[in-house]
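A single protein chain has been omitted; all remaining protein chains appear in their positions.
Here is subunit A:
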């Protein structure tokens, strides 16, 4: 990942296409944010997939602590948000019991995560609108330097609840609309992978609609009225989610339009 700060239009120097990477087409892109409980499995899978597709993306967890499975159900490995890096978690677990944590996929997951960004971040601690210039090496950081996004995708109903409640609590000081969409994904590696594909599909559909809106230059949309005005991006979101839901019936979705 190259850490340049130029956003949105790196025309001359397309990023190298590596495994799973798509070529950047330099058009308009929605900014995404993925959220799950611990900012480890589902949100990070989706973060990776969206960043591979060159979307600006950041990710968070809504839990109070980062919880990873331990040797038994009553002994989870617990870490602080924003304070522990994926890398140090990886090293700690590898030192504790490499066989166990390799077998249950934790090391694999942390290994992926540490190549995506530094460490898990907590949603409630995120100051929306604060520049994220220190995150330049994160995957998907290009375009999210401003510290806000257009679409938040949560991976579990209660994360959606936490996000919406938190936004209500903040009182929407920034006056910036944000679509908050929940895509219910069960918390295991297989489902996270499937969910990642689902989220990427959703992001592609949303982005296509947003581009179409931006191609319509001028005030035609509402001065002319009529059918054309019905096709703006914000209005099409529910329709897009509805169609997407038909394609992904096992990932039940919820949506609202909230404010930063």
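Heads up, the rule we're going with is that a contact is a pair of C-beta atoms (placed from the backbone, for glycine too) under 8 Å apart; a residue touches a chain by one contact, two chains touch by 3 or more; residues count from 1.
The rule is simple: contacts and distances are computed from a predicted model.
For the chain that does not appear here, its UniProt entry gives the protein name "Symplekin/Pta1 N-terminal domain-containing protein", which is one of "Glutamyl-tRNA(Gln) amidotransferase subunit A, mitochondrial", "LANO_0E00672g1_1", "Trafficking protein particle complex subunit" or "Symplekin/Pta1 N-terminal domain-containing protein". When the omitted chain is restored, the residue from A:67, A:91 or A:112 that touches it is A:67.
In the full complex, subunit A touches the omitted chain through residues 5-9, 11, 37-38, 40-41, 63, 67-69, 73, 76, 104-106, 127-131, 133, 145-146, 161, 164-165, 167-177, 186-190, 213-214, 216-219, 221-223, 225, 229-230, 232-235, 237-239, 241-243, 245-246, 253-259.
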